[in-house]
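What follows is a short report on a single structure.
A protein chain is absent from this complex, but the other protein chains hold their places.
Here is subunit A:
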Amino acid sequence: MDMNQYLSMFIDESNDHLQSLNENMLGLEQHPDDISIVQVIFRSAHTLKGMAATMGFEDLASLTHQMENVLDLVRNDKLKMQEIIFDTLFQSLDALQSMVQDITQGGEGKADVSSIVSALQGIVNGDMTTAASSTPANVTSSSSHEGTAVQLDEYQYSVLEQSIAEGHKVMFIEVAIRQDCQLKAARAYLVFDLLERYGEVVKSHPSVQEIEQEKFDRSFSLYYITQKDSSEMKSMILNLSEIDSAEVVALDQETLSQLSFGHKEASATSAPSIEPTTQPIVAEPASKLAVTEENKNGARATGGTAAAPSRTIRVDIERLDVLMNLLSELLIDRSRLEQLADEVRRPDLTETVEHMSRVGSDLQNIVLKLRMVPVDTVFNRFPRMVRDLAKSLDKKIDLVVIGAETELDRTVIDEIGDPLVHLLRNAVDHGVEPTAKRIAAGKPETGIIELRAFHSGNHVFIEIEDDGSGIDRDIILAKALKNGIVTESEGAAMTDEQVYMLLFAAGFSTAEVISDISGRGVGLDVVKTKINSLSGVVSVTSKLGKGTKFSVQLPLTLSIISAMLIKVGSEKYAIPLSSIIETGLIKRNQIRNVHGYTMIPYRDTHIPLLSLADLFQVKDFDEDSEEETEIIVIHKGDRLAALTVEDFIGQSEIVIKHLGKYLPSIQGIAGATILGDGQVALIIDSNAFIK
């Protein structure tokens, strides 16, 4: 069967699952006792296993299978999460990731996972024995299935018993598939699918895995909990095609205990859970498989909601550009149509055009948003990376991520990953001190690295701040001198900031011991080049003993911002909302002249008033003739100023575009945007108006 058409879907979904595995594992590490996280991890692993097996990636499937075994024990409280387990599981994730990577690049997804597999098996065997020795034992232990009872373990028995007690209907169902059926497994799957829709399969024989692999003759039996009647269930099963027969027997307490293998014990103690003498895990494969099944059930239910947001397709970014440009053309035609409709004055035409306008605007918004990606797509791999680094350096570090939802243009996102990795590695390696040193300095044992992303003005800032030892000016200078980057007199005259920037000079490394994490003296140099190539700026601030902050400032090129559209005369401008404090109305007579500047009272103080018409030499607007004037209060840091405008148009999401290379950068103009009517409006860089 040709699987190619499913391959990309498989890769996408695998990546999603791996990501969620990673995240949840990290979460679990924080809260090792939270079984609900284990459940989520288990589900992801299980789905991954299923997908890999379907696609024929055996190594991938077998590794996930082993992970599942371990997780299953944890989930059932038979194994406590420990350091070693985490490490092995993380290793497994890495192996899985590289396999998926290999598949992505057209490989077979083969890898030697035997060492990890045996490590996982070791964990399983080392603790609760029997559990993981997998299915074959089960096959032999109950080879007869015609009408005989499926063996239930203690746990399942109690589940069934409780269900009966709570008024659910418990059934023993036996289904036989027609002899001439070609795809028995598929039929069986349909049965399970049907059953899971109306209830819960507690235990099946043969096991679900075996059924999936067609390791059954032509019939299978199972215990089932539902609200439906047995006759109803029976007819539903029989309605599926190629089903030969279906026997549905409703069970009550008594029949249950008769059917179940453990009926002697069970009838003796109606509450089997407190039974210290009976070995709780006798025929354990059974328990495991049943729970797997139950979980699969849950996974399907929750999976429906959880998986939906991450459904993605990959689109060539150039196609998006083409789409966007076509759309702009459409919008221009739309405004033409609007004009024409105005002239023609036919109500039905006007109505149609208006509707088209609305649809056009929505379409535009969506197309614009398509290009934007939350920085989370880059950030999400960092917690794991920091954890591993910290571990290998024997440090304790928490990574706090803030503003992961900040959106950046796809092209920038693709490029910014590597520089950030460098900076983070740097923070882990050089920033946060070793634990002993931290304790000596009276700091908390665990270092904190904050990774922040936010919009500000016309830029996106990404900051990496650690609470480590900070940068020692003298050490940097000494090193720079030694490497011949600065001379002594130059160094003495430098400000702290300038000294810090030496870190980014080529061929500079302060690490006493060269580690493989950072410290080859190339990292920060490369970071700076890369960020500069994105027309960004990187800067450092530091307090000795308190910590260091690397700040990466990226231009908002192509990104979408919220802006206030305003009108001055016949011209429209956009002012980024981020630089606006508020809008207001003032009377002309409130304006004071102070030392050649115009000021207006604002709150308890006076702020300078600037006329946009004057600044931009707008000819067709004379605000002096107005009695009242609209103002926009803008800020740059703590400083405020007010801009007079003629009218507010409204708030809108706009795309920042370059003015083109030909135009030199113009003071007060940050770029341009294309309005819904196809017109270009300039974006005001209000920072330029405040000194």
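Everything below uses one rule, namely that a residue touches a chain if its C-beta (ideal position, glycine included) is under 8 Å from a C-beta of that chain, and two chains touch if they have at least 3 such contacts; residues count from 1.
Operating definition for what follows: contacts and distances are computed from a predicted model.
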{"item": "Listed names \"3-oxoacid CoA-transferase subunit A\", \"Xylose transport system permease protein XylH\", \"Chemotaxis protein CheW\" or \"Sugar ABC transporter ATP-binding protein\", with the criterion being the UniProt name of the chain not displayed", "value": "\"Chemotaxis protein CheW\""}
{"item": "Touch with the omitted chain, as defined above, among A:Ala390, A:Val460, A:Ile634 or A:Leu682", "value": "A:Leu682"}
{"item": "Option from A:Ser8, A:Gln179, A:Asn325 or A:Ser392 whose C-beta touches the chain left out", "value": "A:Asn325"}
{"item": "Contact residue for the chain not shown (choose from A:Gly50, A:Pro374 or A:Gly668)", "value": "A:Gly668"}
{"item": "Residue among A:Lys80, A:Lys437, A:Arg639 or A:His658 touching the omitted chain", "value": "A:His658"}
{"item": "Residue, one of A:Gln30, A:Gln105, A:Asn593 or A:Gln617, that touches the chain absent here", "value": "A:Gln617"}
{"item": "Contacts of subunit A with the absent chain, listed as residue ranges", "value": "324-329, 332, 571, 615-618, 657-664, 666-669, 671-672, 674, 678-682"}
